[in-house]
Every structure is written in structure tokens, then in C-alpha cells.
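For this depiction, one protein chain was excluded, whereas all remaining protein chains were kept in their positions.
Presenting subunit A:
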Amino acid sequence: MQIKESSKEYDAVIVGSGAGGGMTAKVLADAGLNIAIIEAGPYFDPADKNMRTQLRGTWESPRRGAGTLRSFGDFHAGLSGWQIPGEPYDTVGDTEFQWWRTRMLGGRTNHWGRISLRFGPDDFHRKDIDGLGENWPIRYEDIAPYYDKVDKLVGVFGTNENLPNDPDSFFLPPPKPRLHELYTTEAGKKVGIPMIPGRLSMVTKKINEDRGVCFYCGQCSRACSVYADFSAGTCLIFPAMKGKGQIDLFTNCMAREVITDASGKATAISYISKDDRREYQVKGKVIVLAASACETARLLFNSKAPGMTAGLGNGSGTLGRYLHDSTGTGTSALIPSLLDRELYNEDGVGGMHVYAPWWGNNKKLDFPRGYHLEVWGGLGMPSYGFGGQLTRVQEMLGYKVGGYGNPMLKEVKQMYGAVVGMSGRGESVALYDNYCEINPGKVDEWGIPTLRFHYKWTDHERLQAKHMHVSIREILTAMGGELFEPEIPSYESDHGLLAPGAIIHEVGTARMHDDPKQGVCDRNSRLHEVPNVYVTDAASFTSQADKNPTWTIMALAWRAADHILSERQKMNI
């Protein structure tokens, strides 16, 4: 049911409907609780044929898929993006941060890359290993049972490889690699970078009756109409709405603050309805924040309670601090043996069928923390910009550069599917000095104080990015590739590192710590200072890993939901 206003008190009010909020809602609703979900964007169901962008040909877009309004293309399911009209954010001085926001039911899970990697045992205590950053208050053993549950509920394909820091899982069977992925795997063997089947959350084999099976259109970024890829709306919230508890969806409602009573206990969420621009409250016995790392920090900053002037639960002064994103860079090459390819349908799943988990040993390298390599290429559906590399490829092949007419069209066809690229995604070290905070005096169009960011890369990340470039170039060159960017970007240009935030893995703004003076959340994802407020998005991460955060968000959200249920049973909340 979608509603705007309610006088009733819910068992739990959850802000955000993405991976964290969706999972918390699913577990609590299955236990019979009455839940309100506050979502800043519209209702979305990719099975609705009018909302669906999946299986639309590029010609159906008047801009032929161009990213004018959506950074990742006109059919991308991510409503909103780097900039949202009327909802600004800023950066301080010469620092950088790009803040991605997806405002819609299901949040970013509607369009994410579905790369679903468990953190490994080392990832929970990196400080013990390299002396940098901070250890998590929990260990792999604490979260492993929840990873198991997430595997079985949500579905992830992959292979058990018995790797020390990339744990085995309850995997669905992976799809066979595409042609360029076989080339990449062979090249990886030559240069000592092992590539294994990808680990992505598409249902390659039926997992339950609520979900369809992948039909290999390669368009997971558009959200799947048969729910074969994981999205929180379709795979957690919709099934939960059919279950034991009751879920009321408050869509188009922008959460403003957590309301507390005189004792400092949270009682409600106040929100602005985007439909009438008025403020309302929805009451809950437990408040769960899962609005995304920075949005959750913003909510806490904007909430006041007796004796808490720096934001709710921020006695430690660490709220907004330790913000960190994955590192990322990459490059691509023309692979001459893939010119003039035989054509067939190789859309596959919407992502890579192989990848390279971190293979290196940081003790022998000049940077801490690892990264994994992703692969792209193939005979994908043409979109805006198709053929844009024509003149570069002509140069590489010694053709006359430029031209027109059918001979030129033939050259474009010849190079279709012959470009392969790789990207590195790595772990950065969380730093106190990388943070977000309220921007004094500046509100968004809903009257809510906005954020400003302060974030700088260090040499840890720059040197890692340089290593990514070396590794990727070795693989592409071993495939016979001609690099589009022969020189590794300079130190001065951060060796090609994308801006902080650009990988959309930002975490850490309300980190877990056993010491209430050093972190906002306790080991159960609950605020140290407010017993009935939980954080189930990546804000609670003590550190990121060289893995994408979603699987860990969901495992921790499930764990937090179990804690809420046990605290309810003990009548503590």
C-alpha cells in the first residue's frame, strides 16, 4: 500500500528502500512486524510495461540512448544521478567528491553492476595486517552465516575456488565466458593474473517462485522485468509485502530528521512529501536508517536530541568522517584478432562473466590494500557514440583516417566487438580527514540542510591505481591489443584515479566501533547513543574492501534486523 500520512505507530520505520532498507524490511516483515518505508523517489516496478526500459531498442529513445538526462544512458534504471535538480551538494576548496543518488523504490539496486562479493576474513581486520585504518569490531565468522542466507535468498552465481580472502559461497552456476573473456583469461594466465568466473547476482538457475530466470539480454542496468537480477524492490520488498507483516510504502517522501523524545529515544521520522511540499511525521518504535552512507549521515546531522548538538548519536564526533569510496581506473585496447568477427548473440548477463580477484601480495608492493579487475567488451547493442573510435582505430590499422560512404561504414562494422577494456576497483584507506558535513546556511528545495564534502586521495590510492594500469596493460597487450592510451596517466593526474565517489561505493560515515568515542554505530549496527536507531546501509562500514559493498550491506542489514527482533523479545526496544 502506498500512503502519505498515518497516525499509527509502526514497529519500525525504515528510511530508504535499497539493499539495506529492503533487506531490513524483508526480515522484519517476515517476522510479522508492521513496517513503514520512507522512500524519496517514486514507486518503481520494472515488470510494469510502461515503466520498463528493458528490451527497448536504442531507436526508441529520441536521443538514441545519450546520457543527457541520465549519466549512464537514457534507458538506465537509475532515476536521478550525479546531480538532482533542486538538491545540491558542494565540495570544499580543491577537494573532490561525486555523489550519486538514486531516488526510487529499490534505490541503486535497480541498476547496479550486481557484482556480489563477500568480504574475506582479512577485510575485517586490515589494521592488524598493515597498521593502517581501523579494524572492524566484528570478524568474518560473525557475518558468514548472514552471507550464507543472502546467497540463498537473493542468488549469486560463481564458483568455489577455495581462495583465502574471496570466500566460497552458495553459488548458482555461472554462465560461460564470452569470446573476449576467453581471450582475457588466456592472457591473464600468460602474465600471472588468474581470472575466474564472475560473481554476480543474476538468477542463472531458478532460486524461488518469486523470481524468473535470466534470459540473457545483458540489460541488468535497466532492471529486470522478470526479476532475474537482484533489485531490492522486486526481490525483497515485493515478496515481503505478500508475507506475514505489513509494509506501507511512503514514496516521493524526503526524510528530513529523526524525531526524539525528552529521554533521547527516537520516536518518529519527519519527512517532506514531494507531492504537496508539506512536512509530516511517521511514528515508529524502531528507526532504521538506510538512505545511503552520506544521506544517512545527513539525516543524523539534521536530527537533534537533548544534549546532542552535533547531530544525533554523534558524541564521538566521527559522524560523516571516514567517508571512503572504492578506487577506480581502467583502460582499453583494440584487439586485432577480434576484427571482422562472426556475429551472434552474446549479450549474456548484464556484466562480466569472468574477473580477477586480488592476486597480489601487498607486502611486496608499494601500496596497501588490493583491487580486483573487471572486463568489458563484446557485441553489445549500439547506443549513442557508436563508432566514435573510428579515426583512432583507422590510425592503428594504418588506414586512411576519416572518410565517408560505404567503405567507411564497412570499417565501422569491421571493428564492432573488437575493443576490450578492463577496470580496476580497489580498496582505499579510510581517513578521518575525508568527510561530509552540513553546509552552513544552504538548504535544498525541500528546506533540508545540504552536505558539503572534503575528500582527497593519498599516495596509497595513487600507487594502487598505477599498479592497476600496469596490470591491465599487461593483460591487454598479451592479447595482442593496441592500447588506446599507451602512456599510464601521470602522478600529477592521480594515475588516472576517478574522483572520490565516482565508483558509487561510498561507505563509512557512521562507522562501527566497539568504543563509543571512536564510532557512531556499535557492532550490531545500532547507534551507541540512541538504543532504538539502527543503520543498515554502508554508513556503518568500518572499512571497505576490494569488493563491492552490496553483499555486505545486505548481510549486515539481516544481522541488524535479527538484533532488532531479539531486542524486541527482551522488551529492550
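By our rule, a residue touches a chain if its C-beta (ideal position, glycine included) is under 8 Å from a C-beta of that chain, and two chains touch if they have at least 3 such contacts; residues count from 1.
Everything below uses one rule, namely that contacts and distances are computed from a predicted model.
Participant: The chain that is not shown, which UniProt protein name from "Amino acid/amide ABC transporter membrane protein 2, HAAT family", "nitrile hydratase", "Gluconate 2-dehydrogenase subunit 3 family protein" or "YCII-related domain-containing protein" does it carry?
Facilitator: "Gluconate 2-dehydrogenase subunit 3 family protein"
Participant: Thinking of the whole complex, not just what is shown, which of A:Gly93, A:Gly131, A:Pro164 or A:Gly405 touches the missing chain?
Facilitator: If we include the chain that is not displayed, A:Gly405 is the one touching it.
Participant: Using the document's definition of touch, tell me which of A:Asn34, A:Thr95, A:Thr159 or A:Thr477 contacts the absent chain.
Facilitator: Reading the full complex, the residue touching the unseen chain is A:Thr159.
Participant: Which of these, A:Arg63, A:Lys265, A:Lys304 or A:Arg523, touches the one chain of the complex that we don't see?
Facilitator: A:Arg63
Participant: If the hidden chain were put back, which of A:Val150, A:Ile193 or A:Cys217 would touch it?
Facilitator: A:Cys217
Participant: Going by the contact rule already stated, which one of A:Thr204, A:Gln464 or A:Asn548 would touch the omitted chain in the full complex?
Facilitator: A:Thr204
Participant: Touching residues of subunit A against the unshown chain: what are they?
Facilitator: 41-42, 44, 48, 50-53, 55-66, 68-69, 74-75, 79-80, 85, 104, 152, 155, 157, 159-160, 168-179, 182-183, 185-186, 197, 204-208, 213, 215-219, 222, 252, 274-275, 337, 342-349, 379-388, 390-391, 400-406, 408-409, 412-413, 416
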